[in-house]
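One protein chain omitted, others in place.
And then chain A:
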Amino acid sequence: MAATQEEIVSGLAEIVNEIAGIPVEDVQLDKSFTDDLDVDSLSMVEVVVAAEERFDVKIPDDDVKNLKTVGDAADYIAKHQVAK
């Protein structure tokens, strides 16, 4: 079964916490990765790769730049993940 939006956001929060050391509770839908969460462009790649593995989804480099907020990423994953 595909992950729900809630599961995706909490999964992203764990990933961002692991990679950038940001408290899990700070990772909210409206937060910008770069401006609010201090995830720079290279850490963003690590976040994306970890999210790909966790949610069984492919996020090509060209699409990464469109993922400005946690909500953008959650929507993208929800739309592209492979239902199990």
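Keep in mind that, in the parts below, contacts are C-beta pairs under 8 Å (C-beta built on N, C-alpha and C of every residue); 3 or more make two chains touch, one makes a residue touch a chain; residues count from 1.
In the analysis below, contacts and distances are computed from a predicted model.
J.: Suppose you had to identify the omitted chain by its UniProt name; would it be "Beta-ketoacyl-[acyl-carrier-protein] synthase III", "Ring-1,2-phenylacetyl-CoA epoxidase subunit PaaB", "Potassium-transporting ATPase ATP-binding subunit" or "Amino acid ABC transporter permease"?
T.: The chain we cannot see is recorded in UniProt as "Beta-ketoacyl-[acyl-carrier-protein] synthase III".
J.: Consider the whole complex, including the chain that is not shown, and state which of A:Thr4, A:Gln28, A:Ser41 or A:Asn66 touches that chain.
T.: A:Ser41
J.: Where does chain A touch the missing chain, residue by residue?
T.: Answer for chain A: residues 40-42, 44-46, 48-49, 61, 64-65 touch the chain left out.
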